[in-house]
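Before I ask anything, here is the structure I am working with.
As you look at this complex, bear in mind that one protein chain is not there, while each of the others sits in place.
Up next is chain A:
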Amino acid sequence: MRFMLLFSRQGKLRLQKWYVPLSDPQKKKISREVIQMVLARKPKMCSFLEWRDLKIVYKRYASLYFCCAVEDQENELITLEIIHRYVELLDKYFGSVCELDIIFNFEKAYYILDEFILGGEAQETSKKIVLKAIEQADMLQEVGPIYFMKAFSARWAI
């Protein structure tokens, strides 16, 4: 996979993950083009587009478009499945995810994506394992502040 974009129906980018190193202006240009192309599609059309030398696979969930760009050799239905799996993960994590969740907790969305896909390939195909890893990482984050408080209180003998 080369990159993944999430954007709303108005064309606002909610998440962008790039698996190839590109400079910022290039990224912007590509995002703009791809977003325009996908938004121009009518609802009944098939989910696969051809663009430059890549294939664009997209799917619309409620008000968000999930869009991936894969290489020519890549299997399109697998990519659709990856998108679906990611949505399921988000759903499980946030509990009935909606666009606002992704807007306000965008870094969590990124973390989940990072647990699922690494370097453009699917890391882990089992939902349970991915979710478990994320939960544990979250716990680690929470444990941190408590330690800090303990250390702080220990120092000041509160």
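Simple rule for what comes next: contacts are C-beta pairs under 8 Å (C-beta built on N, C-alpha and C of every residue); 3 or more make two chains touch, one makes a residue touch a chain; residues count from 1.
Keep in mind that, in the parts below, contacts and distances are computed from a predicted model.
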_Protein name, per the UniProt record, of whichever chain is missing from view ("Centromere protein L", "AP-3 complex subunit delta", "Small ribosomal subunit protein uS9m" or "Phospholipid-transporting ATPase")_ = "AP-3 complex subunit delta"
*asked:* I need the residue numbers on chain A that touch the omitted chain, in ascending order.
replied: 13-16, 18-19, 21-24, 28, 42, 44-50, 73, 75-78, 80-81, 84, 103-104, 106-107, 110-111, 114-115, 118-119, 121-126, 129, 133, 136-137, 140-141, 144
